[in-house]
Each structure stands twice: as structure tokens, then as C-alpha cells.
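Contents: one structure, followed by commentary.
One chain of protein is taken out of this complex; the other chains stay put.
Chain IDs A, B and C follow the sequence of writing; residue 1 opens each chain.
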């Protein structure tokens, strides 16, 4: 174990995979200078500008070219900078990358990883703060990963790079500096296996990405109030660990899903509906109101799902 | 009342609104020859090529230019041909149209209507068959309309054109020839008010767009089996008629939501979760499996939500 | 149109070969159109009748291991690249044994065995994908090249700019071919396209570009050949603007009322198969041989069509196959 940041974990994962497999390469704007958040720092020195490739401001070409390069046997890691800019390349991701294997009858695969940093991050406002993970979970052909810890950002990025399906890989911008223990060696986290952050018997809380940390703090508060919440970090939204969630929710009899994304049409709806359909237990979601994200801190904060709101929702579900 | 087709209803709605308001204009590829499905037939003759405007194959410009033109006080009706092609203009719709009013602090409005025909339509395969209404319902700032009848396609298109918010207006390609009664005069259907297609006491079925007709046939079958299903056509997904659905579901004690779109992350999840949260009753969704849409009829049909499946789901929920 | 006098030294055998190929393309599409009438081809069909010289010429200049990407109007390109006519017709009919197992249909026809990476249902989308395919070739230090064919309507979409710039910036082995038939669906592209046209735009983005008579199969092939040689030698991307005319409607059901009959009639006289036949005749090839090329092609497609009709549809389980490995619906994960 060593203690490294979420950003460094991803950097190491990419470097290790690039050493392991010559066909892995990364492409995006400013990568040669380390990327916009520094998550590619030092890599061009080791791998050269062909494999840590700069790109013009051409999101459609960055993603579209990567589809072609993936079909031709390389494994591109595509940097979109902010998930918001990936909206300039949706045809390439949704109509092309996600569907090529199916519509060509299995003649090809599109093994690419699209890194789309998500979330609110110090007054970034409406075009640099979105969390659209539920969109991609709705699209057949795509895998959706939302790591919440340094260990997962290492192990899941490796799994993403090794995956033969196109993976939408959503790091949370607020987590870059987060430090945590990361196992030594070839640490790979399989997709579709949730992580129980904290066991509990009174209620199941499901979350992912940065919101997991808010929920963990809420669970601490609740523990002090005599309520034992079981917290599950979903890690991947597609596939998602239906078994773990069903098992936990059946045991606790209550399910709360919390995410930073807009609640209406968010992936919390999928999980809540899925569990309600099968268990008929109390379900509740906590997601952002259906409003864009504002610049001024109070406006931004007004759409954040806080620890306090999480505590209140749980207490309410328990009739306390 | 006169009996006209779903397509003709939309054509009349546009023509009437263009007569009423000189600032309404339509733009898209091939409009001057009536549009790809004929839904603009005859309009260029009346309104001229400036107001029924052809466009280059430039979806980003068609939608982006309409954002600018809407901010400058005109009311563009934007034709995207197939909702799938609107994926070439997602930045323009989601980062620009949907957010301009908010991020500019209310200084502007973006009154545009984006027509995005959805759904499966005679072997159109993976890039011409998608139903992505849940995406737009997730985006603050957008209104999402999915008319299912000629009357609604007239009244809702009029409402969309008069609306000051950007409206994603999704006609179903299979419905173009559907005939039905349309009220005379200035028939406008308000957004957010569902239509009860058929009253019933045993179960509430919620649906929209072409799927409503499948559900209606299923309800007929069920009636023959002594099961009275209440069928609600949601009409608009944002805003959606929460009151009508809650009232009906509370009364029948069971909710089934059926849509053609992929079930995972579909808008059915939102409704099911919403109702389960509030009523704790049995909820169930019927949506497509998470697979792209294939060309060969059996492959295409395998992901269709049929009348038989609807009947079976209802019977199962009733323990029959 | 009279045979080109500069073509005294043409390779007759080769022209004959192209003539045969053009007839195969046309006969394939005629079978597909018949499939529409017979209600066995269910999805949209975009015929390339009248445009066969571009498929035959450009693809004639490619090696078998070179890569090709096409458009919604891609039957000719696909057949020329070496796909089986029977597999293609099976695909158009949505049957087992189709190139994509019946799951793609006309707009997604592809044959990776022969390096044909797909038609595309989204105009212009393949331009960036092609640039990326060439990017992979460069990274892998292979000597293949990529050829990407698209229509004149596609030059107004963003991927045209982004893909050409990409190919030029990274000096990639790709030949872009604009198959200019004057129309984008029912719209004359000239009415919606500003500036000097495809080649001028390509040059402005730093690509060497040439224009060619797209109804002259030998001219197309010669020009493509020279460009491909330069590309293969590491010269970076090139751009070929080939002018032609779409003799049919946009789709199999479009009667094209938006253009005058005399325009179509005039253009019919310049169509590429006729022109090749005249060259062959002028060079002394007997009329019977020329007719035989057609008859053979028609017989091939007749048989392929019959076989396609006889083939079964894929089963519903195909709806869940090849979606994805992780979280595949085939694995019960939905």
C-alpha cells in the first residue's frame, strides 16, 4: 500500500497500462503539458508525443478518430477535459462508438476509454459542472465508470483500458487531490462489483463518485444518532451491482440513492425503480434539482446534495 | 372536428402559427421540398424560402443558429429529421439553448422548438430508430413533448411554438399516417397535463408517444379478461403530470410505465421511482432491453414492447 | 460521348475489368431496388446508379489490405472492395449470412474481412473515423492506407473540417474522396454550400487536392493511383473531388420530382458505364463481349438475390448479441 492522490492513481494506471501494452495511447488537448488538471504530467517524457498525443480543439475528431483507431486495433484513451465538452462529440460516442460492434454484426470492437471529468468544481458554472452519467448508462454498448477513491481510480482506469467495450470514464474534478491508500502491484478493479463503504442494518444508501464521501460523512452523523446506514459505492453505473444493492436493501428494508446529478431522470431513478419493482420497500432518491449550475457560491451550493440533507432524508425514511 | 393525419395536424399547426406570428420560421434540410417525411409540404409556397428555410447538412449550425435567432427575438422551428441526427448538435441544445437564460441571469430567452422524430420505423436500424426522450427530460431548461395523436400533434406543436422555453418536440415516425379527430379552431394543448385514454380501477398504465397505442390495445385485451386498466398518456415528459399519475396510481394501487425507449435509464424509471417514493405501491416498468436496434425484422422486433408483453406484465402485477 | 482521344494507349483488359465491376455494382443495386418492390428490402436504399465509376476507379487503386470507409450510399464501394454480392443482398434483406448478420442493413453495410469498415447512417461521420483508422496505421507503422468516400453534402458538416485538419496535422495516410453528385437528398448542394467547393476547402486545410471527372473510370483510377502512391510514400493525406450525377432518386422510393427530366436525360448520356463501353467499342472490343459483361453481372445478382430471399431471418437472440461484453444484455444484465 502507498498513499497517493486520486490524480496520481490515474496517472500511474495509465503509465502502467502503456508500459504493458504498446497499443495503448492517449489523446487530447494539452496532454503534452500534462493535461488541464495535470493528470498526464510526465507521461510525454516517457512515452513520447505519438502516444501521449496533443490534439486540436476538435472534440468530434478526438472522439471520432479514436473510434477509427480503436476499430483498427489500438486502444485510445480519450481525454475530453470536462464532460461538458464531450457534448461536442455525442454522435461519435453514441451513434458510432457504442453501436459499431452491434450494427456491424460483431465484426469489430471499439475498445476506447473516454475520460470525462464530471461535477461541480469551484464556481465553474453551467457549462463546466455537469454530471451526465445517466445519459451514458441509458445507451446500449457503453460501460460507465465513476470512481470515488484513489484505489478505484487506479484499478478502474486499468480495467477500463483493458476492456474491449467503449468505456465512459468519469472522474470527479473535486477528487483530484484526494489522498488514499492504493494497493501495490497490478491493482485492477472489476466492473460491476460495488464496494460496501460501511456496513449497517437500518437503511441502504447507494451512491457513487464524489457523493460517496458526502454520504460517508452523513453516515457518521447518523451513527452518532444511533442509525446504522449501510453505504454502497456503486463504482460503475453500467453494469451496476444489482445483486449487492438488492441484497442490502432487502436486509435493511430501506433504500436511499444519492447523487450529485439532477434528480429528474438521474440514475438514481433507475436504481430506485429497480429495487421498488423487486422488493416493494421504501425507496427515496436524493439528487439535484432540475436547474443548471450557477457561478456564485450560494447559487452553486443551492443545488448540492449535502450531508445535512442526506441525514434528514434518512431520518425521515426511518420515521424519526 | 375533422379527421386528419398526425402529419397533417403538425403541418396545420405550423402553418397557423406562422400566419399568426411573423417571427415564427422553420429551418432544416430539404424543407423546401416538404421535408423528409412530407411534414412541411406546401408550406414554402405559402411562406416563401426565408421562413421555410432549407439548410445545409450542418446540424450544429441549424440548431446553433436557431439559438442565436431565438435570442434575437424570432421563434425558430428546427427540423432535425431523425432524433439520432440531433446528436450532432448536443452542445448547441444542452450547453447553449437550455442554459442561456439561466447563465445570463435571465437576460434572454431561447424560444425554439426542436423537432426530433423518434422511434423504430421499418428496419431503420441502430442510427435511425432511437428514442432518447429521457436524456432531455434530465436537462434543466428544456421542455420535452411526445405527442401520440393527431389532435395532440396539432395542439402541442402550437403550444411548443408559443412557449418561451426551448422545447424538444418528439414526433414518432410510425405515427405520421395515423388519422384521428382534431378539434377545429385554435386548438392548443397545455404542457404538463396528461390525458386519460381510458379509465380503469385495477392498475394504472402510464405511457407516451406511439407506445400509448400499444398500451391501449393491451388494455382492450385486459378488459376482455376482466381487468380494467387505466391508461394515461403523459404527453409531455417535462413537465409531467405528477398529480394525475399520483392520483390514479393511489386509486388503483399499481403502476406500470411502458415506453419504447431502453428501459435502463429511461424516463419510466423516473416515474416509477417518483411514485414508489410517494405511495409505496407496486411499480413496474416495461422498456426496451439495453441493446441497439437491429435492421432485420426479428432483431428489431425483439426489442419492441408489445401488447402481449404489456398484458403479461399487468396480469403478473395483479397476481393473475 | 466520344471516346477520349488521349486514351489511345488504354489497357483494354483492365478497362474491361472495370466495366464488369461497374455492371456488377449496377446489377446489385437493381436487385436491391427490385427487393424494395418485392417488399423484401425493408429499410431505406440509396442507389449509386450512375456513380459507379468512382467506386470502381478509386477502389481499383487500393490494395486489398487497404481500408475503406463509405456512406449511406455505399453498396458500390463495398462490392468493389471485394465483399460478396450474396452476403450484401442478404444484408439488405436482413438475413442470416448478411455481412452484418442482417443487423445493419444498407446503411451499415461493412465487411471487415476485405477492409471495408462500414457505410454510415450519419452524413460525414466517417470522415473523422477514417482519420482515426489512418492514425492507428501510423502508430502501428503499417503501410496500408485508408480511403474515405463521402458525398458533397458532407462537406458542410463539422467533421469535414475536423477530420481533414486531423489528418493533415498528424500527416496520416488517408485519401479523402468527395463523391459529388450535385445533390444532398432533395437539395442541390450548390444552393447550400458557399465558396469554391470541396477541393478548395481541402486545400485551405493544407491538403493537396485534385478534381476529376467522376464518370470517367480510368481518370478516377489514374488520379487516385497517383495520390495513393504519394500517400503510401508518407506524403500525408490527399483529397480527390470526383464529379458525377445521381441518376436515381435519393432513395429507392424517391421519384426526384425536384429536378427537370431533361437534366436527368442529358446526364444519362454521360453515365460511366456507357462511357466505358464506348471506349471499349472504340478499341475494338466486340459488342457481344460488352453485352456479356452485363449479362454475367445480372445473372450473378439474380442468383444472389434468390439466395438471399431463401435465407432465413436471424433469430431474436441476435438482438442481444454483440452489444457489449461488460453488462451485456445477452448475459441477463438488463
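Quick note on the criterion: contacts are C-beta pairs under 8 Å (C-beta built on N, C-alpha and C of every residue); 3 or more make two chains touch, one makes a residue touch a chain.
Model, not experiment: these values are computed from the prediction.
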item	value
Neighbouring displayed chains - absent chain, whole complex	A, B, C
Residue among C:204, C:229, C:253 or C:306 that touches the chain left out of view	C:204
Sole contact to the chain not displayed, among A:88, A:112 or A:189	A:88
Residue in contact with the excluded chain [from C:156, C:181 or C:223]	C:156
Contacting the left-out chain in the complete assembly, out of B:68, B:253 or B:297	B:68
For chain B, the residues touching the chain missing from this view	23, 25, 50-51, 53, 55-56, 58, 60-61, 63-74, 76, 91-92, 95-96, 100-108, 140-143, 163-165, 191-192, 238-239
Where the missing chain touches chain C, by residue	156-162, 164-165, 168-169, 191-196, 200-201, 203-207
Touch list for chain A against the chain that is not drawn	29-30, 32-33, 36, 54-61, 84-85, 88, 122-128, 263-264, 289-292, 294-303
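Keep this in mind: only the chains that are shown with their structure count from here on.
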item	value
Category of the chain touch graph - line, ring, star, complete, other	complete
Chain closest to the middle, measuring from C-alpha centroids that were averaged per chain	B
Computed distance of Cα centres, chain B from chain A, in Å	30
Between chain C and chain A, distance of the C-alpha-averaged centres to the nearest whole Å	40
Centre-of-Cα separation between chain C and chain B, whole angstrom	36
Chain B residues counted as touching two or more neighbouring chains	84-85, 88, 125-127, 264, 289-292, 294-295
Two or more partner chains touched - positions in chain C	98, 100-104, 108, 120-122, 158, 323, 327, 329, 333
